[in-house]
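These notes concern the structure reproduced below.
Note that this complex is displayed minus one protein chain, with the remaining chains in position.
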Amino acid sequence: MTTTIESPRAPRTVRRGGVNWEKWGWIYMRVSGVVLVVLIFGHLFVNLMLGDGVKALDFAFVGGKLSNPFWQIWDTLLLWLALIHGANGMRTITNDYAHNRLVGVVLKGAILAATVVLLILGTLVIYTFDPCPAGSPADLLASFCTAG
Amino acid sequence: MASDVLEKKGPRAHDAVPTFTVTMIVRRFDPEVDEEPRWVDYDLEMHGTDRVLDALHKIKWEIDGSLAFRRSCAHGVCGSDAMRINGRNRLACKTLLKDLDVSQPIYVEALKGLPLEKDLIVDMEPFFDSFRDVQPFLMASSKPKDGKERLQSPEERARFDDTTKCILCAACTSSCPVFWTDGQYFGPAAIVNAHRFIFDSRDEGAQVRMDILNDKEGVWRCRTTFNCTDACPRGIQVTQAIAEVKQAIMRGKP
Amino acid sequence: MPGISAETVPSPAPRGKYPLPRLTKPKAPAGTIYRGNVGMWSWVLHRITGVAIFFFLLVHILDTALVRVSPEAYNAVIGTYKNPIMGLGEVALVAAIGLHALNGLRIILVDFWAWGTKHQKLLQWIVVILWIILLIGFVPRHLMNVFSE
């Protein structure tokens, strides 16, 4: 990453006009970054540190969390903020290193596609999730499934 | 003889300091011959008060006259001789040999990120183009009525003092890892010179420059790596200046 | 802004006029590696960790989505997170996120606070120290969890 190019005289693209994505992107990285610190460390703490840590992770655990609206909102925010933050970061990096226009467009297209698909998928999962799917062995489910 | 008291003995600063041998390894490139740059070693006898520029002169004047580099003032005010010395951008005339580890060879090469022309000379035009693009001149529509100077308080003057010191040596811009990636970034020097006017109380063109820098290749590309601040031979707080311009753009006014 | 606009001053020469370099791009030997400021190296790390986290996140969303497929499927996949090799991977992940996050906060401080710019080297050290503390808090406990039983 500290290598240098000898002749950077590729034409600079024309500026101005349209929404200024650079500025808003820059601000977004910082705002989302601050919020993400809380969200990510909260997420990691609950999942990896409390109780038995990673050993406690299973369907039941997730089911328990995702049936709680608090965690639903938490995870939604985490999903959107982190994914867009990461995608925007990847876009910046692509801009830096993809000197070939076509390569740049393709890479950024891929980042965008992946992000959109995963945002939709993730959101759907969080909100259409059924913690007690019928026909599943009860020992895999959260305790409240059997209780009700 | 007339004034031999003054000159015969000459100033003796040099006698007091012992000489030592130093190896300079210079990355040379002759566009008319070489396919690619090559590193060339020179063993030189130097004095303790000598600078890297003196060593380069010694090579040019006593060993190989074809070594090409720029220099003029020889004391760090004209900005001609920025180059990469031991992996860092420095002015050759401001870098004393004794401040480097002379038991090791000293590596000298041209600035990176600007097209290499010959030996230590790079093409400065892309650099000056970025400078010119930020419209680095006072924009003030009205002349003071009394035919005198515009008023400016010492505090207002102090606001942009740091960035008036720039000598356009390009040490900062060519030390910036973001600039190396594709060379399209305006670079710290251009932003420093925009800062000098954006925060000048007499200037009315701040918005124009902020618009120019609020751009894909503008201030937002700075990733605060501080290489520029570290490289600046004039001690300008370059990263700070960039941060101030970013904030001015966010606020919409200086 | 009376009478001053981008139009009233001579417009700069158009961009993109640089001809291709006159010379063939010089190849080896390469120059020295820039002995940059700590800021440069932390930027390199920030980039690397950012990319790493991004790819992890892609995978992580996909595996979490398995909860919509069936509890068995989810548990099967999540089970792999619990083996010791993945446990070490999780340490790396948390270390990366920790570094990225702390360094991110440093960048934000530098961006918005003049004091931060002036004392950026101090801030760098604070980041390193906080990062070590974070790891001391996390790693032993996590490894105990991973290697228990």
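For the reader, a short list of remarks on this structure follows.
First chain written, first letter: the chains are A, B and C, and each begins at residue 1.
The rule is simple: a contact is a pair of C-beta atoms (placed from the backbone, for glycine too) under 8 Å apart; a residue touches a chain by one contact, two chains touch by 3 or more.
The rule is short, and it goes like this: contacts and distances are computed from a predicted model.
The subunit not displayed here is recorded in UniProt as "Succinate dehydrogenase flavoprotein subunit", chosen from "Sarcosine oxidase subunit delta", "Succinate dehydrogenase flavoprotein subunit", "ABC transporter permease" or "Molybdopterin synthase catalytic subunit".
Of the listed residues B:P37, B:G76 or B:G218, the one in contact with the hidden chain in the full complex is B:G76. Contact between subunit B and the absent chain runs through residues 1-16, 30-33, 49, 57, 60-62, 64-66, 68-80, 94, 96, 117-119, 121, 124-125, 128, 132, 135-138, 140, 143-144, 147-154, 156-157, 160-161, 164-168, 197, 200, 202-203.
Here is the rule we use: only the chains that are shown with their structure count from here on.
By count of C-beta pairs in contact, B-C exceeds the other of the chain pairs A-B and B-C. Centre to centre, using the average C-alpha position, subunit A and subunit B are separated by 42 Å.
Centre-to-centre spacing of subunit B and subunit C amounts to 30 Å, using the average Cα coordinate of each chain.
Looking at subunit B, residues 112, 115-116, 126, 177, 211-212, 246 sit in touch with two or more other chains. Residue positions of subunit A touching 2 or more other chains, listed in rising order: 1-4, 6-7, 9-10, 12-13, 15. Of all residues in subunit A, only 1-4, 6-7, 9-15, 30, 33-34, 36-37, 40-41, 44, 48-49, 52-55, 57-60, 62-63, 66, 79, 82-83, 86-87, 89-90, 93, 114, 118, 121-122, 124-125, 128-129, 133, 136-137, 140-141 touch subunit C in the complex they form. Subunit B meets subunit C in the complex at residues 27, 29, 31, 34-39, 84, 86-88, 107, 109, 112, 115-116, 125-126, 129, 132-133, 135, 139, 141-142, 175, 177, 204-205, 207-208, 211-212, 223-227, 229-230, 237, 239-240, 243-244, 246-247. Across the interface of their complex, subunit B is touched by residues 1-10, 12-13, 15-16, 20, 22-23, 25-27, 95-97, 99 of subunit A.
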